[in-house]
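With one protein chain held back, the other chains of the complex are shown just where they sit.
Chain nomenclature is as follows: A, B and C, assigned in order of appearance, with residue numbering initiated at 1 for each chain independently.
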Amino acid sequence: MILVQTLVYGLALGGVIAVSAVGLTLAYGVTRFINFAFGEFLTLGAFLCLLFAQIGLGLPVAGLLAVAAVGVIGVGVARAFYTPLMNRGLLPLLVTSVGVAFVVQNLVRMIAGSNPIRFPVPLMRPIEIGGVFVPREQLVILGVALAAMLAVHLLLSFTMLGKKMRAVADDPALARVSGISSRRVLDATWFVSALIGGLGGILLAITQITLAPQMGWHFLLVVFAAVLLGGIGSPYGAMIGGLLIGLAMELGATYVAANYSYAFAFVVLIAVLILRPRGLMGGRG
Amino acid sequence: MSGAALKAEGLEAGYGPLQILFGIDMEVGPGEHVLVFGPNGAGKSTLIKALFGLVAPTAGRVTLDGQEVTGRAPEGMVARGMAYVPQVSNVFASMTVTENLEIGGARLSRARREARIAEMIELFPVLGERRRQAAGTLSGGERQMLALARALIPEPSVLLLDEPSAGVAPKLVAQIFELVSGLRRTGVSVLMIEQNARQALAHVDRGYVLEGGQVRLSDTAHALRENAEIGQLYLGG
Amino acid sequence: MDLIAFATGLISLALIYGLLAVGLNLQFGFAGVINFGYVAFFAVGAFASALVTLPPPGSEAYLAASARYEIALGWPVWSGFLAAGLAGGLLALFIGAVSARLATHYLAVATFAMAEVVRSVLGNETWLTRGEFGISNVPQPLGDLFTPESYALFYLALIAVVVGVLFAALRHLGEAPFGRLLRAIKDDETSARTLGKRTARAKLRALAIGGAVAGIAGALWTHSLGVIHVGQFVPIVTFQVWLAMLLGGTGNHWGALAGAFALIAIREGTRFVGEIPGLDQIAAANPSFLPSLRFVLIGLLLIAVVRFFPGGLVPERRRRAPAASGAKAALPAPERIAPAGAPALEITDLRKSFGGLAAVDGASFAVRPGSITGLIGPNGAGKSTVMDLVSGVQTPDAGAVRVAGQEITGLPPEAIADRGLGRTFQTPRLYPTMTVWENLMVAGMPQRHETLRAGFLRAAARRQAEAEIAARAEAVLGELEMQSMRDERAETLSGGQRKLLSLGRLMMRRPPVMLLDEPAAGVNRRLATALFDRIAELNRQGTTFLIVEHEMQLVMRYCDHVIVMHQGRVLAEGAPDEIRADPAVIEAYLGGAVA
């Protein structure tokens, strides 16, 4: 029974991780660098959603507005800070993204302050199914996460934009000679990546009930773990990686030591990487 | 010839301090199929890249249907009606055949794109059979067909082919040239560079022989095939 | 107001961060390892030193401090420093071994994650570390000899001595053959391996030293504050050290040290941001405003430095070779490969496919000892792939490669290089950020002088070797007529000069078999002829050559024997004249129907 209960919790947490990981990995596929400021997209999504909710919009509307806004911010950040460095190799981009994370996180703190703020989700008693408690908001999270992953799948498989994104990710040089404007695809990718990050942030806010400026930065590492586990650049790998990390964290927390649940995520990751240096779905280095 | 489809005048290009092309003059007429060949290191690949904007020319000009396009970015070249099929990795390996074709038609309307894809499948029936297969699983010959089809989807006026027979099983090489030859029906002008010069010459109208970054010879395909000196050009005559 | 006390504290901290930056610089700036978990070494070093030196539970000092930790040894402080270096080094070895197979991104994130695991362990294993309580009676060496005010000054002097010694040692190491090898690895690891360098081992050593240095910095840190607390070791520390290193400029120890001072100046200087007129009003209304603004500024600075000062604030100085002594060593004669009679190089039914395309499709040939053998064929015939398979850069799918009768199939490049095989690449793979002279020195330096031990001990032997190799480099420069370019960075050379230098690197080693991939491509005709004359000269001295070349006149003139490849197989071989007359060869080039 405890096992089933743990799996239920793990799936919901995994859903949050998976959504965020898909956002991070999408941008990687096209830009080939890991954005250490991705966690801030989560933070921004949660805070903007709260802001819109506070001015009287319903949560779903506030959420939609927030993720769209984060998408736009993502494009702005990329154009201002990342695009000029695209030809300078890996390290400048990595370090710049760390700088961007500092800036965004502290701008949020400057405006929102440091005290935790409650995210306005109603408090609900769980549904009990044969002795297993299924928290209602976890059902919502899982539902939204699955819908988001389905949406990403549809985007990548059935829209021209998604196919262009995949083409650029597959072979940027060939995409270019095939007449695809990599600049536009890049913008679109940043938009989608940040947008999904914003959504991940809202799901994270629902999970942890309270918001704080450093929430995204703290969660980033778990998202990284999911992305690497699946293989960087592979959206489906990120989905699987996210769910696995979520399950590993909850199982480890329940059966081994709760305080090491983060460590668990990494140990699973490192173990997988030793066996498969490019992750489960064999992403790109 | 009234208005060449593609024309290069005094084209020079290279990589950094290394100059490869030394004043190339050449042209491809509308609907004409032209072969550029010559020994390794003659500058064939650099020529095709300079024409398509992948290497910025340092001197000279390139005109496409009478409009100057010298040094434009490849995306712009495609928009203006030039298409290019690279020698290697010329398909999106992780995407299906249909998706590869759709990428070729990214700029077209949905209806037009689907119509063009249908036409291409008619032209290359084997692609129809492989529709849902990832391009990475295709054979060398099938890949070339897919790459050709993708390049043709936006109905370019000029098609640049970089060694279409490279990486194709020897017995299929002839088939590839037949396919290229078959493109005459579509009216597209073709500029192709090839190792397999003798075989390729049988399928084109005219040819240029490049050596040391310069045009050494230019003649009809028939005349070039009969020219005995060319073999010596390859082996350091 | 006590500016001296204030400055003392900051300089101490800057020196400690400087040591961290120098250690990271060794890992990244020299060996090219992107380590985003650097703080872990700092952490284990600090804890190791604290636990070794704290008064043991139950002792008088323990009771006097009303301490509550469970484990401590009470050893003298110097042993704490040793323990710290050891702990940092061992952790680095462990991380290096685990992550050896990981590509850059995976490595960056995996190290980042491992540091968090370390922090998690230090935070949770409270029996060892006291977790969130921390330990606040970490001994301060010779603390009872000084007044509190003068102790800070004394400790600053102690830090300066320790940092100074380590800095000098690392700088020495950076200039020693070991450091040169590391820079070569960072520039082009594969190429270093084809010169016979055990790169994995060297990188691991660099990681370990960097880790040990960070560990010692941790010891300096914990004893300076008298406190140890797991809350210190957050990822932000890692990024501060990166900022310091990037500020200073990578690959350059003075830069790393200067960068640390800049870091502390920025970090602590931004505390004065509230002094800007007008801001105090906002600050009073919003307590988060100024502290957050401070970190916004630090973030923007980090971004700006990366964007506008790619070489750091202290750009790497141009390294100069020592003045030529005038002594030109005669180049050693190549070793002969025994047993005589066996082919110098032989490949049998070699195969390699890339994604269904057979690049080499059952090629077999032998290279006669003492010959210059040409390997020709149209583009895509598989010549370069054969070179890669023979030199171990790629592994064959099937078939065998033998050097002097010994099978070397599938060995790593460095092992193959040791068997007496040297190669160049079609696009020369030099060490672009190193000078011409250094490129030659790396190539010529025997491995035994590139170890750590040799970096510090056996100085006489090393100096002698250095002098010998330098004289040889002088001779090679002379032969290639490149003396005037000796201090140019390789990336500034023209295509032809790069080809020459890559041949020069092989000349430094004099392997009995040299594989040259298009040595004359992009080289002007006069130089190309000179180059082939040089090859012929080396050949007379006993070197066997296998040369891929497109310039047929050169092939015909200089080669004893020519092998023609086509479609991954050997199409024909024989003397140049025969090949030239072979219709099948002409057909292959012209693309006729080849049977």
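Definition applied: a contact is a pair of C-beta atoms (placed from the backbone, for glycine too) under 8 Å apart; a residue touches a chain by one contact, two chains touch by 3 or more.
The rule is short, and it goes like this: contacts and distances are computed from a predicted model.
Taken from the listed names "NADH-quinone oxidoreductase subunit K", "Amino acid ABC transporter substrate-binding protein", "Heme exporter protein D" or "Hydrogenase assembly chaperone HypC/HupF", the protein name that UniProt assigns to the chain not shown is "Amino acid ABC transporter substrate-binding protein".
Judged over the whole assembly, touch between the missing chain and the shown ones holds for A, C. Checked against the full complex, the candidates C:132, C:407, C:491 or C:533 give a single residue touching the omitted chain, namely C:132. Touching the missing chain, out of C:56, C:231 or C:446, is residue C:231. Only one residue from A:58, A:76, A:89 or A:116 touches the chain missing from this view: A:116. In the full complex, subunit C touches the omitted chain through residues 1-3, 5-6, 9-10, 13, 66, 120, 123-124, 131-134, 136, 148-149, 221, 225-227, 229, 231-232, 234, 236-237, 262, 265-277, 280, 283-284, 287-288, 290-292, 294-295, 297, 301. Summarising the interface, subunit A meets the missing chain with residues 2, 5-6, 9, 13, 16, 106, 109, 113-118, 123-126, 128, 133, 135, 137-138, 204, 207-210, 212-214, 218-219, 250, 253-254, 258-259, 261-262.
Simple rule for what comes next: only the chains that are shown with their structure count from here on.
The greater number of contacting C-beta pairs, out of the two interfaces B-C and A-C, is seen for A-C.
Centre-to-centre separation between subunit B and subunit C, using Cα means, comes to 42 Å. Shared interface positions of subunit B, defined as residues touching 2 or more other chains, are 93. On the side of subunit A, the complex with subunit C involves touching residues 33-34, 81, 84-85, 88, 90-92, 94-96, 98-103, 105-107, 109-110, 113-114, 221, 224-225, 228, 232, 257, 259-260, 262-263, 265-267, 269-270, 273-274, 277-279, 285. Residue ranges on subunit B touching subunit C, taken from their complex, read 15-18, 39-41, 93, 136, 139-140, 163, 165-167, 170, 173-174, 194-200, 230-231, 234-236. Subunit A meets subunit B in the complex at residues 160, 163-164, 166-167, 170-171, 173-182.
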